[in-house]
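Yeah, one chain of the complex is gone here, protein chain that is, but the others are all in their spots.
Let's turn to chain A:
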Amino acid sequence: MISSLFILDKAGKVIIEKHWRNTITGAVDEFLKVSQKHSIPQEVPPVIATETHYLHHIFRSGLVFLSVVEEEVPPLSVLHFLHRLVDLLLDYFGALSEATLKENFVIVYELLEELLDYGFPYITEPNILKDVVPPPSLLSTVINAVSLGTNFGTKLPSGSLSSIPWRSTGVKYTNNEIFFDIVETVNAILDRNGNIVTAETHGEVLCNSRLSGMPDLILALMNHRLLENTMTSFHPCVRYHRFEKDRVLSFVPPDGQFKLMDYNVNLTASNTLPLLIKPFIRIMKRTGKLEISFQPRSTGGKLVESAALSLTLPKAVASVKLSANAGQCTFDHITKELRWTIGKISSDFNIAGVPLLTGTLYLDSDPDPIQTLYTIYVDFKINMFTASGLKIDTLQVHHEPYKPFKGVRTVTRAGRYQIRV
C-alpha cells in the first residue's frame, strides 16, 4: 500500500524517513515543488500525482506527513492511516513537534516497523503496539541512563497476545477507574437574522479506561432517541448488534484512551442554539457603522467561557473606532481583521448588560458594491453542557469483581460557528 513515509518540518526538511520497499529518492523535492505554489500549507491538495510517484500527505501539528505510493491504492486508506499514525504518536509522546520526534526518533522507527509490513498495515492497535514498543517513560529513561552496563529497562515482550485485537492481557491497576468525556462541537451557519442556514452538533464520546483484567462494560445513554435517525460510528470494540437492539453500548474496552463513538445531531430550531448573536453592519459611502451583541441563550444555566468572535472587514476600511462593554477588541490594519475577545460571560449578564460591541468604520475608498458578505467566526466553550442533550445514564461492569470509580465530563465547543452578514 505505502512504499515510503517521510516526516517533514515546516521548511520541508526531512526529520524521519522510512522505506518499506525500495529506497525512494526525489519524492520530497517533488512535493516541495508543488507545495510552494500554495500560500499556506493547508491549501496544498492532499493527493498529488507527479511523474514518477503518487504523493499523499497530511498537515498536522506543524509537520507534514508524506507518504509515497507507486501503484493503485484506496487513497482514503492512506490518508486515514497517516492520521492514525499522528494520533498514535500523540498518544506515545503526549505532544507532537519537531523536538519530540527528534528526542524519540528510535521509538518512531520501531513503531513504523511494526505498523506496516511491506507497506501493508500489520499491527495498528495501540494496546498491542505498546506491548511490542514500550512508550517512553521518565522511569525507563532514568534507569537506562543510570544503570551501569546492564540493561534493566528493556525486557522481552511476554508474547502472550490476547485474542481480542484491541486489548492486551494482564492489565493491572491498583485503582480501577474509568472516565468518559462527551465533547460536542457545534457547526453552524446562520444568516444575519439569526435563522439557521445549516446547523449540527458533532459529538464524540472519549473514554479513558484504567481497569484491570478483561472487564465487559455496558454503557446506557440517557435520551438515546437522539441517535435514532443519525449515523453513528463506533470503536471496533462496541457490539453493533447490541446497540441496534437495545440502544446500549456493550464493549470490552481497550486500555487507556480511545474514542468510543461519535455521532451527529442536526439542530433545526434556532432557539436551541447556545448563543444569540445580533450583528449589524452597514457601510455607507466613506463611513460605516457596526454593532454586535453577544448573549447566551439556551445553555442549561451553564456559563459561557472563552467567548470570542472575529470578522474580516473589507480592504477599503482604513481605521475603526471601537468600544465594547466587555472584553477587549483589536483591529489589525494589515489583514483588516477585527477580533473581540470577551472571555467569560457572567451569569447576571441580563442585569449587568449584554456584551455589546459598537464601532464606526472609516474608509479611504469606495467599497466594492458586490462583495458585501461578511462572515463572523464565533468561538465559545460551555462546560458540563451538551448541545444535543445527550447524557450518560449508567455503566455496568461485568466479569470483574471490583467496582470502578466512574467519572463523566461534558463540554460543548464552537466548531465552525459562523454568521453571514
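Note that contacts are C-beta pairs under 8 Å (C-beta built on N, C-alpha and C of every residue); 3 or more make two chains touch, one makes a residue touch a chain; residues count from 1.
As a working rule, contacts and distances are computed from a predicted model.
Visitor: Please identify the absent chain by the protein name in its UniProt record; candidates are "Glycosylphosphatidylinositol anchor attachment 1 protein-like", "AP complex subunit beta", "Vacuolar protein sorting-associated protein 16 homolog" or "Glycine cleavage system H protein".
Guide: "AP complex subunit beta"
Visitor: Of A:173, A:349 or A:377, which residue touches the hidden chain?
Guide: Checking the options A:173, A:349 or A:377, the one contacting the hidden chain is A:377.
Visitor: Among A:36, A:137, A:175 or A:233, which residue is in touch with the absent chain?
Guide: A:233
Visitor: In the complete assembly, which of A:61, A:272 or A:418 touches the absent chain?
Guide: In the full complex, the listed residue that touches the missing chain is A:418.
Visitor: Out of A:130, A:202, A:224 or A:381, which residue would touch the omitted chain in the full complex?
Guide: Considering all chains, including the one not shown, the answer is A:202.
Visitor: If the hidden chain were put back, which residues of chain A would touch it?
Guide: 14-17, 19, 21-23, 42-43, 45-47, 49, 54, 57-59, 69-77, 79-80, 82-83, 99, 102-106, 109-110, 113, 117-118, 120-125, 131-133, 141-142, 144-151, 154-157, 159-165, 169, 187, 189, 197-198, 202, 214, 216, 218, 230-236, 239-241, 245-246, 252, 259, 262, 264, 312, 314, 368-375, 377, 396, 398-399, 416, 418, 420
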